[in-house]
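Take this structure, written in structure tokens, and hold onto it; I'll ask about it next.
Yeah, one chain of the complex is gone here, protein chain that is, but the others are all in their spots.
Letters A and B name the chains as they come in the text, with residue numbers starting at 1 for each one.
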Amino acid sequence: MDVIADNLPAYLQGFSLTLRLTLYAGGLALAIGLVLAAMRVSPLRPMRGFAATYVELLRNTPLTLVFFFIILVAPRFGVLLPLDFIGFAVVALTLYTAAFVCEAIRSGINSVGIGQAEAARAIGLTFGQTLNQVILPQAFRTVIPPLINVFIALAKNTSVAAGFGVVDLMGTGRRLATANPGGVTWVLVGVALGYLVITITLGAIAAQVERKVAFTR
Amino acid sequence: MSSVLYDSPGPLARRRELVGSIVGVLILLGLVGLGLWYAAQRGVFDADRWDVLYDPPKNQTAANVWRSLLVQGLGATLRAAVFAAPLALFLGLLLALWRTARLRWLRVPAIAAIELFRGLPVLLMMFFGFLALGMPAFQAVVFGLVIYNMAIFAEILRAGLASLPKGQAEAAYAVGLTRSQTLMSVLLPQAVRTMMPSLIAQLVVLLKDSSLGFIIGYAELLKSIQNNSQYFGPQYLVALFTVGASIYLVVNLSLSWLARWLERRTSRTSAPARDAEMVAMQASGSGIVSADT
Partner (left out) sequence: MRSRRGAVALIAAATLALAGCGNGDDADGGTTDPAPDAGETTEPAETTEFPEGSTMAALAEAGTITIGTKFDQPLFGLVGPDGVPEGFDVEIGRIIAEKLGIDDDGIEWVETVSANRETFIENGTVDIVIATYTINDARKELISFAGPYYEAGQSILTLASNEDIQGPDDLAGTRVCTVSGSTPEQNLVANFPDAEVVPFGTYSECLEPLKNGQVDAVSTDNVILAGFAADDAELEVRGEPFTEEPYGIGLAMDDDEFRDWINDVLEEIYEDGTWTAAWESTAGTVLPTPEPPAVDRY
């Protein structure tokens, strides 16, 4: 127990890094995922194909492999990003999470009644107008809970960065576990509490939103 | 849905799209080609960086290398998943049933366990087994996978049970089945069937997550790629990684396609297929399955 109290500053530092990784990667993945989702429903076949392939590939690749590729393999191809390991972690997490964001948004778009799109098209709106002014605003509400679930997954997935040069919450726990061989259990309980703060908060928000959405629908 | 968002293309649009497609594909191919050319300039494709796959140095045989990748590496990955999946399914089923207990105070521990373990990274649970419980790497990987996935499976089954029409339970009670009979012989079989795509999607996640064993030093596929590149030298990393990533994709894509095929089959016969798709999607994000579907 004392282990947690004694190392509170280290925990907080790790926690804030985990939070930052989640925020940065979450924001970027949201942007890229949105673009991918638009591509997936677009009239242009190559765009649809590209987005579908991307999502399929990334969803079936372990995140560990993405990290491994970006940090250890890509430089051998001459792809060298001017980033530190936190930056690499954000890139890996973004590329991976974007695929899931895309899927969440696409399922949200699909959940909007087909009559909405038909009506929009009937009054002469273009693809862009239909998507932006009719479908997405309605999809937005239904898309929030699954999106939050994707971000919860992201928050947990940031822990993989601990294996690749980043001292986040997980990495801090690992380091403290080495320094306190007798108190490993408590060290890891401290780490667990940190993750629960993020995931349970996000989960509660998701449940709240979901209740609201279910009500208004 | 997407087909209603725009007019079905006429002959002119189709021609334009064809031209656009060709241009797009050409640009993409051009970029890939440029990247490959750039890499080739750096010697990435020289034979002496790939011979590890057919004629390895250091007096090792190609058979040894492939055996270490396929038998030991992939074998260890699959072994972890094969041990963890049934255990997680079984415990998840128990938790899901426990959760249906009528008394609130009986239900609470199950709910707490599900919520707790869903909210923690798999890697943390592997570390817990590895460092706190002192398990060997294999057991720690299985431990982490089981603890996490049983919570997810329990949640998927709960969602499956919740998606069933009320009439099912009412009819079962009406013909005089007890509570447990109703659950076991009427509700659960339907819930499992409805949620089959989600369950399989989660199995893909489980398989993918076994690669986290790399971080705690379990000798799975990624680790065997690394061990080989360490043994033979980093110049072989690209070749070994290419093989390893391909193996992962082949295995995971086959499983994903199986899940989708099953989903199409079930969606023909049962109503709440849309829910199943949503849950599958969320579950495969390793995410918390949404609480209310």
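In this section, contacts are C-beta pairs under 8 Å (C-beta built on N, C-alpha and C of every residue); 3 or more make two chains touch, one makes a residue touch a chain.
The shown structure was predicted, so the numbers you read here are calculated from the model rather than taken from an experiment.
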| item | value |
| --- | --- |
| Contact list for the unshown chain, restricted to visible chains | A, B |
| Sole contact to the chain not displayed, among B:Ser21, B:Gln72 or B:Gln168 | B:Gln72 |
| Absent-chain contact - pick from A:Gly14, A:Gly33, A:Gly108 or A:Gly171 | A:Gly171 |
| Contact with the hidden chain (one of B:Pro109, B:Pro136 or B:Pro165) | B:Pro136 |
| Residue touching the undisplayed chain, where the options are B:Thr77, B:Ser163 or B:Gln226 | B:Gln226 |
| Positions on subunit B contacted by the hidden chain, ascending | 56, 58-60, 64-65, 67-69, 72, 130-131, 134, 136-137, 214-217, 219, 224, 226-231, 233-234 |
| Chain not shown, touching residues in subunit A | 71-72, 75-76, 80, 84-85, 162-165, 167, 171, 174-175, 177-179, 181 |
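In this text, only the chains that are shown with their structure count from here on.
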| item | value |
| --- | --- |
| Geometric centre distance via CA averages, subunit B-subunit A, whole Å | 16 |
| Of subunit A, residues touching subunit B in the complex | 40-41, 43-48, 50, 56-57, 59-65, 68-69, 72-73, 76-78, 100, 103-104, 107, 109-112, 114, 117-118, 121, 126-127, 130-131, 135, 145-146, 149-150, 152-153, 156-157, 159-160, 162-163, 170, 173-174, 177, 184-185, 188, 191-192, 195-196, 199-200, 203, 206-207, 210-211, 214 |
| Contacting residues of subunit B [partner subunit A, same complex] | 1-2, 4-7, 9, 17, 20-21, 24-25, 28, 35, 38-39, 41-42, 44, 115-116, 118-124, 127-128, 131-132, 204, 208-212, 214-215, 222, 226, 234, 237-238, 241, 244-245, 248-249, 252-253, 256, 274, 277-278, 281-282, 284-292 |
